[in-house]
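Of the protein chains in this complex, all but one are displayed in their positions.
Moving on to chain A:
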């Protein structure tokens, strides 16, 4: 069964063709192709109206690269939220037109659910139940996945996303954007115990996260050092800051996994590419006898393949949207 999927929730315009929910035939992401050469314009980095300029070309590219025709497609999947209203609308309108024109079913997918499903593509034998940590520049969620379409949102950030904290601390340290990979690299040669930054755990039983206070603590530390004219060792600050974030992410993930008797913790989102996080999760996993899984880098970012996987599993479970499908900007996982 072939699914054509569209993802336009934020910066990336992406279209993919997926076979049986697990096999990627094509996965085109706008920011990765040479748009200047190809379309003679500027790459649509930001939002809504610019998705319009590229969506049709990217749909065609996804079809071509998959070496299929529109008539071969059985199902349309599209991100319905959360995200920017205008940006989402471009994807939904395109998806509806395709579904209507080809007379095939359409399924609106939750973007966060998509991140979870990226792992079904990467790990062909992965089946629920498992515990899932979704961490990126825009999202921080802890989810218990009970079935292919049965998600329980257990924790989320109350202020900054984990990846956002990395980017903002990197900026304060004078490092280029995106800051996550650079901090990760610097942290390898820094002393993670050199500065004592807070680990914000919130209420004892809470699975929510808060990274805004940590960000401010790092900024205050840097200001004080500068005022006193003392040297700042960037590697040490990076390592200490990163450790504060990781301690909280790892601790809460394992606490949930143990509470629910999960044998697997699955990671998703851009921060799942962080080497420090992967190493720490895997070391703790060995101790606790819990398997740690994460997708390859391309499937960690926003992409349509993961939306196609989610659409497929929803369809198999009897879920279906119709032509009245609409965007839901603030969609929680239940929506």
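The working rule: contacts are C-beta pairs under 8 Å (C-beta built on N, C-alpha and C of every residue); 3 or more make two chains touch, one makes a residue touch a chain; residues count from 1.
Everything below uses one rule, namely that contacts and distances are computed from a predicted model.
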item	value
Hidden subunit of the complex - UniProt protein name among "TusA-related sulfurtransferase", "tRNA threonylcarbamoyladenosine biosynthesis protein TsaE", "cytochrome-c oxidase" or "NADH-quinone oxidoreductase subunit I"	"tRNA threonylcarbamoyladenosine biosynthesis protein TsaE"
Given A:77, A:138 or A:285, the one touching the chain that is not displayed	A:138
Contact with the hidden chain (one of A:22, A:50 or A:252)	A:50
Touch criterion as defined above, residue of A:17, A:84 or A:325 at the omitted chain	A:84
Candidates A:55, A:142 or A:161 - the one touching the absent chain	A:161
Touch residues of chain A, complete complex, unshown partner	10, 45-50, 82-86, 136-138, 156-161, 163-164, 167-168, 171-172, 212, 215-216, 219-220, 329-330
